[in-house]
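Only one protein chain is missing; all other protein chains are in place.
Coming up: subunit A.
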Amino acid sequence: MKSLIHFIIPLAILATMASCRKELPQLNDPQNYVSANFNEVFDAFWTGMNNNYVFWDIDTVNWDGVYGTYKPLFAQLNVNDSNDVRKAYTYFKQMTAGLVDSHYTLTFADTWLADSAAVNPAFLRKRGSPGFHAPIDIRYFYYTLPANYLNAGQRGFTNTADGKQYVAVSGTINQNILYFFFSDFQLKTLFNTDTANGFKTVEQYFFKNLASRTDLKGIIIDVRGNKGGELEDLDFLLGKMITRPLFFGYTRSKMGNGRLDYSPWAPAYVKPQTDSKAITIPIVVLADAWSVSMAEITTMAVKALPNGHFVGERTWGANGPLTGNVFFNGGQFTTGWLTQVYTSSLMFKYKDGNIYEGKGFPPDLTVPYDSTSLNAGRDPQLEAAVSLIH
């Protein structure tokens, strides 16, 4: 009996201590919150950011601090009062103002905010910074540049059913420099469409000259003002200029719900295409402060080439690739009140070990935007690229 008591006492202590574990919190999918009040609206957004945002490793925003400050403020708002809805919009702007993700964009489902601009912290920061300038007008690339610099070539545009317009220009400069401008990365999709389109015609011109001409002295890829687009275009474009895989960086995604739960870094390569040839002449990429996302990734990949150069301005700073949330368990999400929280699905690190998210990728040769020259029909950035080749 005595020995039985000796068993029971430690087992009782063990059983008591076994309850010392913290409970597993229930995490709900942000899109499943009911937006009947601002408590729910806030929790949906905060939880989505807490678990899906991929930049907590480098971001300096105190997300727990945001919770402590804004949860009580949202609790005081009425979702059915238009003034409170406007106030909530302001809070969202404040909460996200310092986020490093330069893709980051909030769009709102509430009808009272139908006229309100999307919240884009990177744009708001840049707009207030010295040296900020508007993007170069697309008409400059379509009319002025071909007239003043191209010997011959093609230009064209395509309007798609979703209301977007894609513009491309290609030609030669000084007879032996092959130039290619395109407004967005939809190269492969538009090239492979069954129907003829203006964008495809330009692509065909560029790729035909790239493949057949042996007298070229250099290539200029112009992604100034390019808003980005499809990841597969990287192989589709640069893969035609290499015969061996080109290593240029790494990506990593979220693995778990913790802010710092990451996958390992996976190497990022440009893969040669079946009809590719090794281009050894200089390849110069022209990019500016309005070169975003795939335009920046392409710029980085060109710079990783032994014959690659980058002329222009520091890029926008949105390097993280985007896919659907489900593919890498992180990134963009929706809530009942937010049409979309547009944010990167993965983090990108350049081959030099630096993450340029929020900073932009710096050029080898800096040539600032010059509105006076552009208005006069001169393009100092393009001229610098040409002088680098000749």
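By definition in this document, a contact is a pair of C-beta atoms (placed from the backbone, for glycine too) under 8 Å apart; a residue touches a chain by one contact, two chains touch by 3 or more; residues count from 1.
Operating definition for what follows: contacts and distances are computed from a predicted model.
**Q** Can you work out the missing subunit's protein name as recorded in UniProt? Choose among "PorT family protein", "Cytochrome c oxidase subunit 1", "Flagellar hook-associated protein FlgL" or "Actinorhodin polyketide synthase acyl carrier protein".
**A** The chain we cannot see is recorded in UniProt as "PorT family protein".
**Q** Of the residues A:144, A:158 or A:253, which one touches the chain left out of the display?
**A** With A:144, A:158 or A:253 as choices, the missing chain is touched by A:253.
**Q** Going by the contact rule already stated, which one of A:41, A:95, A:346 or A:367 would touch the omitted chain in the full complex?
**A** A:346
**Q** May I ask which residue of A:50, A:197 or A:381 touches the chain that does not appear here?
**A** Candidates A:50, A:197 or A:381; residue touching the omitted chain: A:50.
**Q** Just checking the interface: what residues of subunit A touch the absent partner chain?
**A** 3, 6-7, 10-11, 14, 17-18, 20-22, 24-25, 27-29, 47, 50-51, 63-64, 67, 231-232, 234-235, 251, 253, 255-260, 263-264, 266-271, 321, 323, 326-329, 345-346
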